[in-house]
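Every protein chain of the complex appears in place save one, which is left out.
As written, the chain order gives the labels A, B and C, with residue 1 at the start of each chain.
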Amino acid sequence: MDPEKLITILTSRLGIAVQSMDAMKNDDLMIVVDKKHLITAAGTLKNDPALGFSTLMNHLGVDYGDSMAVIYNLYSPALKQKVTVKVYLDRDNPEVPSLERAFRGIDWFERETYDLFGIRFIGHGNLKRLLLPEDWDGHPLRKDYVYPALYNGIETARIDMMNETDEAGEPHV
Amino acid sequence: MNAVAAYFKNIKDAVSTTLTGMRITLRYWVREPAITVEYPDRLGKGKTKDDIVADRFRGFLKLDSLKCIGCMQCMRICPINCIRINVEKGPVGRMLTLFDINQAKCMYCGLCVEECPSQALTFTKRFEGACFDVRELRIAHILAPTPVAKLRRDGKGESS
Amino acid sequence: MSKYSSQEMVLNMGPHHPSTHGVLRFILQTDGEMMVKAVPDVGFLHRGIEKIAEKLPWQGFMPYTDRVDYVASVNCNLGYAVAVEKLADIAVPEKAEYLRVIAAELSRIGSHFIGFGALLLDLGAVTPFVHALRERETFNDLMEMLCGARLTHNYVRIGGVSQDLPQGFKTKCRNFVDHLEHEFIDEFNDLISYNTILINRLANVGVITAEEANEYTLTGPNLRGSGVKFDLRKDEPYGIYDRFDFDVPVGTGKYGVPGDCYDRYWIRIEEVVQSCRIIRQALYGLPGSGEIRTRLAKPFTVPAGEIYVRTESPRGELGYYLISDGGKNPFRLKIRTGSFSSMTIIEHLSQGVMVADLVAIIGSLDVVAPEIDR
Partner (left out) sequence: MYSAANKLYEILNQHLGAYGVPETVITIAAYVVPCVLVLGLISTIAGMLTYAERKISADIQNRVGPNRVGPFGLLQFPVDGVKLLFKEDIIPDAADKKLFKLAPYLVFTATVLASLVIPFGGSFIVADLNIGLIFIIVVSSLLVVGFLMSGWASNNKWALLGGIRSAAQIISYEIPTALTLLTVVLITGTFSLQEIVKAQGPYPWQWFVFYNPFMMVAFIIFFISSLAEMNRTPFDFPEAESELVSGYNVEYSGMRFALFFAAEFSNIFITASLATAVFLGGGNIGMDPYSSGLGFQLLMVAVFFAKAIPLCFVTIWVRWTLPRLRIDQMMSMCWKYFIPISFVCLVLTAAWMLAFDGNGIFWRMPKT
């Protein structure tokens, strides 16, 4: 589909939800959506017969340092077109509505993002840690994350043989 | 009537497919030879451990200290920092005083070998790393301070 | 008031159960042999690859992509390389493209051997699994000839491939492909695929409809098993896949209904044949000489930007979302894998099946645990 035509359709359908729209390197569209309008925007993208972005390819969180974002990669089998939907979040209180209603398969993706970034998905039925243990401290993919020295009293750092020295201060060879 | 036909067809299918399968396994049982390489002591006639791996095999790393120009590119590219190099300014020029590779940590990705401009760092075919102390796998390639080589035009290092 | 009451049993399957394919755990609620629900518990193999990527140079991350899916490492290499090349506008030499296709399709064959082989092993058929592994051994030998490693190949580089074909590779590879297509697959089907017991175990079990597959973001062979004709190599060709002539097999309900375990099993066998066709064409079209690698600037940086690139790995869509801030390391790298989304459907599929069926379902979805956890 002609990208300009798609932009026109998207602008008319999504309306005020769109904050900006850019083309990406690989002919995708990057749509930045306002957090308040995310659920309606996702519903339109998925259900509008002219769009039909019904396949969720990917979901991820990003920590930009000063703000956070969640990104949804959607695909429309009818148009053979991909879009990237991005929502900027407040870094101190990252909250975003869950898209579990629109895309059932997003369940684990959102849990992973919560696990690694601490972004809370409002309305998610089972928002627990997915990959890390439930009693883990912090969210590792945040840029300010410091790897804990202890986990439940167990030292987490491994001895690096290359830095280890013997009693005389000489490296082991 | 259909149900009866299906009943007997089931029996026929089960018997015939089972017999086909058993015919194939019987052929393997009786005819096909084993293809196992009986490592380590029965590798086949006249074969050594070097012959059972390919020519490009990525085994333990080897440094030709006469070729090394001390550029430290291998150390920089190594994703897991298992190479440690030390170059000091000596009386006759830059001296290589330390070139250690931690073969226990190395993941044999080959990036360092590709990066080496003078082809001083190469792979060997050695793949047996079992030892009693993991520290034995930290291998020192420079035992005494060695002057670094200069990079020749053709890309080969040369002793200076 | 009855003296005896019955209750559901909670069974812990894994993390080291023989049929969980890696370190993976299921919490089963069963009523005798019947399953009420199976809840997957993942994360035992979480190595933080995405975090590691943020600390490594762009090229230095390549060996780690091997470990994302160690069964088909070339495909993971390829996905990453394609993503970085698109973001940094790097052209790949013609010859390297062909070499990539050969290696990636060989890797797909090797991966499918593990995929359906392990499924058969879970169903108690040991010999077909060993026969599949025997053929994979030839693939391992070929890759060892090509790049020096048997499992973590690390063959593809940003802007090309690491090495040219060695002497004798072409003949050996062609023989391998011919052997597979004309001898092995037929014999294998006679041995096991047409077996009544196997058909009874797989047909009409774990049915995923096309709608469900789309909803749960299934991709790759699992999606095609449900009858959806979608293959990224055809529908969104990357590299030079548009030059090859091959079919996309889809599930038709060969012995049951479309989308059952047998279809997913059968699709993988068919894909091996299609990969053989692609390899043969690639070997034929391979240029005799030429560059195999674009020289990268030193130090290598990638212009700031974001990109999502997906490729077809044996386990479905393998997507890399890259964010670069113009520096030497990725700013954020997200790997979207096929097994991850395949796992989400298990809780839904496992309702009301038997314990033995769960094993078949897990096996037919062909999940590889490190790919889920990354």
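In this section, a contact is a pair of C-beta atoms (placed from the backbone, for glycine too) under 8 Å apart; a residue touches a chain by one contact, two chains touch by 3 or more.
On a predicted model such as this, the values are computed, not experimentally measured, just so you know.
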Neighbouring displayed chains - absent chain, whole complex: B, C
Residue touching the undisplayed chain, where the options are C:19, C:65 or C:107: C:19
Of C:33, C:211 or C:242, the one touching the omitted chain in the full complex: C:33
Touching residue (missing chain; options C:65, C:195, C:214 or C:313): C:195
Interface with the unshown chain - residue positions in chain C: 9, 11, 17-19, 32-33, 120-127, 130-131, 134, 191-192, 195, 197-198, 200-201, 354-357, 359
Chain not shown, touching residues in chain B: 10-11, 18, 21-22, 24-26, 28-30, 32-36, 38
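Everything that follows uses one rule, which is that only the chains that are shown with their structure count from here on.
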Farthest chain relative to chain B (centres taken as mean CA coordinates): A
Centre-of-Cα separation between chain C and chain B, whole angstrom: 24
Geometric centre distance via CA averages, chain B-chain A, whole Å: 37
Residues within chain B bordering two or more other chains: none
Set of chain C residues in contact with two or more other chains: none
Residues of chain A defined as touching chain C within the complex: 24-26, 28, 30, 54-58, 60, 62-63, 71, 73, 77, 80, 82, 84, 103-109, 116, 129-133, 140-141
Residue ranges of chain B touching chain C (in the complex, touch as defined): 10, 13-14, 17-18, 20-21, 24-25, 28, 35, 53-58, 76-79, 107-111, 114, 123
Complex contact set, residues of chain C against chain B: 56-57, 59-64, 66, 127, 134, 137, 141, 144-149, 152, 154, 162-163, 166, 187, 190-192, 194-197
